[in-house]
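Complex shown without one protein chain; remaining protein chains in place.
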Amino acid sequence: MGIVSPGFHGRRRESAGGLPPGQYLTNDFPVLSAGPTPRIPQDEWEFTVTTESGREHRWTWREFLDLPSETPQVDIHCVTKWSKLGTEWQGVSLDVLLADVETEADYALAHSYGGYTTNLPLDDLLDGKAWVVHRYDGEDLEPEHGGPARLLVPHLYFWKSAKWVRGITLLTENEPGFWESAGYHDYGDPWREQRYQGD
Amino acid sequence: MTLRHRQAVHGHVDGNALAGPLSELFAVDVTAAEGRCVNCGLTGPIATLMVYDRAPGMVARCAGCDNVVLRLVRTPDAAWLDLTGMTWLRVQLPTTT
Partner (left out) sequence: MARLAETRRETETARTLLFDVPDWPGHLAGQHVDVRLTADDGYTAQRSYSLSAPDQVELAVQRIGDGEVSPYLTDVIGIGDPVELRGPVGGWFVWRPGTGRAVLLIAGGSGIAPLMAMIRARRLSGDGTPFTLLYSVRTPSDVYFADELRRPVPGLDVTLLYTRGTPDGWLRPPGRLTAADLDPADTDRDCFVCGPTGFVEAAADLLVAHGHDPRRIKTERFG
């Protein structure tokens, strides 16, 4: 630990019980970004699932809205150490989006408008664990938080919940994404504090 | 203005902000050095890159084309520096005789 500055507390926080190790509770919703915020009009937005054989499954905004949606209420954990509890979203489960997709793939690479990518095992997108969400807290998702739509995979660190998501590519071999190729953990389980490679 | 909106307009800072973090790795100041963007060929001092630092690491983008030129992630026991967005880096050194 560094030199303690007497009287310094930092942002108001509680290291409340029930949080993953090393996390602090926050009540606001910090905006993190690795680049300029893409502004994608809803009528230009598309979501594409591409299989390992190159087959594409595509949804326009209208088609996406016609899919059955869910309203997950989840805790989110950012690798920069803030956690936010009980966040309310609306979106489409990946189980729905992947239902008619034939694949032998074990891995997925999510990609976003603006060029961001993040990788996950395909299993972590299935069985009610992941969504493409377009509403937060009862309102359309703001561009700063990933709107028109973002990935939501709350059981992993929040960098896996790619903002401005535009598609998922299914792969037979793992391919590291933006942060995973620069020192961050490949899987990113907050409960095992898998922040960096080697954790 | 709400916190959310203030942060939303925060955007980026200059490459100057890389000086401290890079001083852990290099004996010379790298921000005054010139680099060339792999994507568009723009050359200029590292200090003029657009740096997004409210992120899990620091991401420096080309002021001409937004391409990621440099990434720096600091873990508790290591620094990861990715320079694949740069074709070269020219560091001015004292003249030798």
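So that you can tell them apart, the chains are marked A and B in the order they are listed, and the count of residues begins at 1 in each.
Assume contacts are C-beta pairs under 8 Å (C-beta built on N, C-alpha and C of every residue); 3 or more make two chains touch, one makes a residue touch a chain.
The model shown is predicted, which means the values in this text are computed figures rather than measured ones.
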Just list which of the chains on display the missing one touches. A, B
To test your reading of the contact rule: which positions on subunit B touch the chain that is missing from view? 3, 6, 9-17, 19-21, 23, 29, 31-32, 45-48, 53
Please give every residue of subunit A in contact with the chain that is not shown. 1-11, 13, 15, 24
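Operating definition for what follows: only the chains that are shown with their structure count from here on.
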Subunit A-touching residues of subunit B, taken from the complex the two chains share: 3-4, 7-8, 10-12, 52, 54-57, 59, 61, 66, 68, 71, 73, 75-76, 78, 80, 82
Parts of subunit A lying in touch with subunit B, wherever the complex brings them together: 28-37, 79-80, 115, 142, 144, 159, 179, 181-184, 195-197
